[in-house]
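With one protein chain held back, the other chains of the complex are shown just where they sit.
Read from first to last, the chains carry the letters A and B; within each, the first residue is number 1.
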Amino acid sequence: MVNLVQNEMTKLVGKRRFVIISIIIIALLSMFSYAQVKQAESIKERLGTVDWRTELQQQIVDMQNRLSSAGQWREQIQIQIKQSQYYLDHDVNPAEPGAPTFMRGFVQNSAELFLPLLIMIIAVDLVSSERSMGTIKLLLTRPVSRFRILLSKYIALILSVSLVIFLFGILSYIISVIMFGNQGWSAPVLTGFSTQGDTLDISAVRLVSQWQYIIQQFGLAWFISIVVGTLSFMLSILMRSSAAGMGTMLACLIAGAILSNMVSSWDSAKYLFMVNLGLMDYVSGSAPPIEGMTLGFSLAVLAAWMLGSLIVSFTVFTRKDVY
Amino acid sequence: MSDITLSVQGLRKVIGKRTIIKDLSFELKRGEVFGFLGPNGAGKTTTIRMLVGLIKPTSGTIQICGLDIAKNFTRAMRHLGCIVENPELYPFLTGMENLRHFAVMISGITQARIDEVVQLVGMQERMNDKVSTYSLGMRQRLGIAQALLGKPDVLILDEPTNGLDPSGIREMRAFIRFLAEEEGLTVLVSSHLLHEIQLMCDRVAIISKGEIIRVDSVQQLLSSEERLVWRLLPHELGRAVLSEQTTVLDETEETVTTTYAELLVGEWNRKLVDAGVSVLEMNRKLPALEDLFLELTGGESIG
Partner (left out) sequence: MHSKKVRWITGFAAFTCLLWVFGLGWAVKDYLIGTTSTATAPSVSEQPIAAVEQVKIVALGDSLTRGTGDIEGKGYVGYIGDMLKQKGTDISLINLGIKGLTSPGLAEQMQEKEIGRQIGQANVILMTIGGNDLFLGGQTLSDVSEASITGLEDAFLINLKAIMTSIRSVNKDATVYLLGLYNPFSEFENGALLSEVVRGWNYKTAEQLAEDPGTVFVPTYDLFQKNVNDYLFTDHFHPNEKGYQLMAERVAALITGVGGQS
């Protein structure tokens, strides 16, 4: 089995998948961090100060001003205001300048769309590329059962996802150290906010260290990526071309991003996988897209989808005729 | 172990309502090259894919060295090497990486065996180049190397000379004969070209519309269908003399085509000379696949 997995890794390395992904990450990271530097500069220019308290207070006031015309966003904004106020009251900077804060923000913003996209680059043609190259005929006529062949591919997928997340982490660390410096590790992060309707429950709020928070966030990002990877993997088996699989998965992800913003009245949408990808939001304490959704609920829904697509994948792959 | 290496019994494949393959049965012996002859679309490729386990038969059994591939897939496949259609390899890996990739999927293959196989197909020079830089002939050879890795008893090659240049085709033929005669492999070769099968195979199965029409030794098959083309002077008289001796199958303004019978041809020739007909030309002609088909299927066209 180890040999089969290494076979798959050889092919991924041979196709330069990890190099391509690293380049994409670096390109995007540079843009992100540059934008962040610019933003910091413009805030300094506007407020004439770099004191985070002043900036945060200004943000609170800005949000308060938006409240009256916020419409359906009202609850979200109210929660955000209360959360920011809590940070202020406890003298904790939610955006302590430096590498860890940037990493936190980057992984949180990327977990729902950008990271899954990177994963799709690998997952979506694990099987369909073998088919389009014709090599599947060689692969399936070895004295190895189809189940083991697919299992080796899936394990290779999990390993690649882990590696991509690691690349993502290390690259964002390196670039943010260059751009912002390596300070800010000692600053604590406030976490444990939970929302009940439009009220913010602060009973479980506690302080954690930056690295603990980052490891946990990356763990969640990893899980999201594994789920998206498993679904893409299934599409890779069901669909003949990688492009079709990629398109379908992309449509789902984008639909998820849109739906998350507008499904608050469609209750059963919470069983769709794409609405549940915002695991990070539970940790940072913003209101879920549909009332009643919790971290545990979302994890369970995602795990169910993952299990379902694995069953479909293995059933189809071991039975399908190859022409 | 018996002498039968590949045995197919009552093989059928139904897709939807169409029966693609109808009750194929045949057996292959150790050390023989078996041809699978038929026009495109006759079911050759589908049959081969069932033999190597890519497609599941609707009914029927396939045994490789006595092991049923439906029940004992991995052990049966241990005795089989194959190239289905083109030898598709990973273009982004080197030749050696490709071979290693397939070698680790078979237990007990050492680097020494890989080198041995590479030597066998004469690819030592280019093993560290990417496959994407190979010519079709080289890919074909690498494909065969990959098929031979596991020291198979049965080698299945689908259209092995497809796309090769004349010298490549000659080389391939010699190599296949070598494998069968020296290494004792059973080789199953498919083709839509009769003369190719004729040059390589010991036995041949003719397949059309999913059925085997005839299984016979190449010698037998050809001799019964061979023709003799005569060019005679005077034409009319010669034709008359020949029609007394044998059947005239075809006639043009210049030539007369009759059946061929090795032992009788001398006699016919003497009769012609005696009658004062000079034999300008006498040609043995192999039937075209098309003719053979018309013959065997009784007018069913090749398409």
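One rule holds in what follows: contacts are C-beta pairs under 8 Å (C-beta built on N, C-alpha and C of every residue); 3 or more make two chains touch, one makes a residue touch a chain.
This one's a predicted model, so the numbers in the text were calculated from it and none came from an experiment.
The omitted chain makes contact with just one of the residues A:109, A:212, A:261 or A:318: A:212.
When the omitted chain is restored, the residue from A:162, A:182, A:261 or A:315 that touches it is A:162. When the omitted chain is restored, the residue from A:92, A:113 or A:179 that touches it is A:92.
Mapped onto chain A, the interface with the missing chain covers residues 3, 5-7, 9-10, 13, 18, 46-51, 53-54, 56-58, 61, 64-65, 68, 85, 88-92, 158-160, 162-163, 165-166, 186-188, 192, 204, 206-209, 212, 215-220, 222-223, 282-283, 295-296, 299.
Here, only the chains that are shown with their structure count from here on.
Averaged Cα coordinates give chain A a centre that lies 55 Å from the centre of chain B.
Interface of chain B with chain A (complex): residues 49, 52-56, 73-78, 80, 82, 84-86, 88-93, 97, 101-102, 104-107, 146, 150.
Across the complex, chain B is touched by residues 3-4, 6-7, 10-11, 14-16, 133-135, 137-145, 319, 321-323 of chain A.
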